[in-house]
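Following: one structure in structure tokens, then a few remarks.
Every protein chain but one is kept in place in this view of the complex.
Right, chain A next:
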Amino acid sequence: MTFLAYTLYFGALIGAALCLAVWMARVYGGMPALAGVERAFLRSGGINPEREMTWGSYAMAVLAFNLVCFVVLFAILRAQGALPLNPDGIGGMSPDLALNTAVSFVTNTNWQAYSGEAQLSYLSQMVGLTVQNFVSAGTGMAVAVAVIRGFTAAKGATLGNFWLDLTRSVLWILLPLSVVLALFLAWQGVPQTLQGAVTATGVEGGEQVIARGPAAAQIAIKQLGTNGGGFFGVNSAHPFENPTIASNLAQSLSILLIPVAFCFLFGQMAGDRRQGWAIFAAMGIMFVAGLAVIHVYEVAGNPALGMGANMEGKEQRFGAMLSALWAASTTAASNGSVNAMHDSFMPLSGLVMLVFMQIGEVIFGGVGAGLYGMLLYVVLAVFLAGLMVGRTPEYLGRKIEGREVTLAVLAFLSMPLGILVGGAVAATVPQALTAVQDAGPHGLSEILYAYSSATGNNGSAFGGWGAAGTWHTTALGLIMLLGRYAMIVPLLAIAGSMIRKTKAPVTSGTFPTHGPLFVTLLILTVLILGALTFFPVLALGPIAEETARLAGQSF
């Protein structure tokens, strides 16, 4: 039964993603029917969509656009008290929290150091966050498409036009999907209103304030764009964000839909679908393995707390299995929305979630970001093992040389830098340590989770950890920037360098980058270069907690 349910789920996911990939390939290739709207849209902003960009100008456009987004969002958050659409009279955000929130949404992390219903006006939610949900996702998608072009397109010097790619991502992919999903969610009972909170009297006579607002629209894009920032503080565990099993399944699917589609899009743009399937297979195998661990541990539960599944921190409506699926999807896909409190998962379930984020969000990952992150591992895997066939390593006919390796190593360093250095400081500085709720290894897991989530631009929180202190809002804000742009810029540079190379024809002497052998190699590269780096800290966190639990000790 469980197996059948999962099979149906993955079948639906793959089927939908395959269709979407075909659509995406047509959109990014340019459809004459849509060109008029695109041109009119961009010309109104004074942008010439025909101008082809080198990797440098592409990267500059990304950075400039994101900087403007940051400034606007920061201003809205600070000034929201004086701005309209604020029925509950919420005041302006503190500077450090506004900085953290603005960075978080611009980088597609959507780390929530705030609680939406208490600290954000409707204007901030709609014009601030929801807009960023679209354009930060669009940025990731545009960058991914540019990177794919660098690897697959014919020899040239340019990667496309960022503004055009961004517009296409938002207008033709994110918007239509969001509209459909938002309508579905509204039908399932998610509120979509501009009226303020209602005050109700409970059966016991006590007064309670029930927050509501334009939630459905924001939740749709939060899932589709791997954003994850909820309308309400407790995210998709809130009955208004995620009222039913149907809404839960629809959201679970939406989290992975675009990231999975990017694998297939890669194969299509490479003109060799097997290349896309190979990357999908590597991601899929790791995902299923991680999901299996979480599922087994959550369904088995903790004998110390009695028999039955581990239901602490989970919604009765969803149970252990749907919570496990969500937890695996949201950490793998850099989404960060939660329908259960990850802090309360079993230690090794937490380990899986940590690993999913620490390897750089490359198991499906963020929209676009997951694919270009995985291409980083592909470059390293091909470079390491490609020599073993007796040729200078090459991927899709293009040689991987010193420049690509240097850039890949640079991008790669951002993960240990953010997680290990950021985490070590947070585990040492007394100011930072106040955030930790639990003693022992579980406390360390909380720190690690926060810094892994920020570096991987995931945005989910372990819960139980005080993220709102000034130290962490600032440190995590900086690390989110590192995790986003220290990947984007080198990867665009790699793409810019690859596209200048002549493609060598495929012969029987070519290193095969499809098929089970390559998939195995890619998985091993991710595990050995990515996960193993964090083995020591994971041993002190979740592994130590698990061994202690087995010995009957809890934290």
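Here are a few things to note about the model shown:
In this section, a contact is a pair of C-beta atoms (placed from the backbone, for glycine too) under 8 Å apart; a residue touches a chain by one contact, two chains touch by 3 or more; residues count from 1.
Everything that follows uses one rule, which is that contacts and distances are computed from a predicted model.
The chain not displayed here is annotated in its UniProt record as "Potassium-transporting ATPase ATP-binding subunit", chosen from "Electron transfer flavoprotein subunit alpha", "Potassium-transporting ATPase ATP-binding subunit", "Putative Zn-dependent peptidase" or "Thiosulfate oxidation carrier protein SoxY". Within the whole complex, the absent chain has one touching residue among A:V72, A:V127, A:L171 or A:V405, and that is A:V405.
Contact between chain A and the unshown chain involves residues 380, 383-393, 397, 400-402, 404-406, 409-410, 412-413, 416-417, 420-421, 423-425, 427-428, 440-441, 443-444, 447, 502-505, 507-512, 515, 517, 520-521, 524, 528-529, 532-533, 535-537, 539-540, 543-544, 546-548, 550-551.
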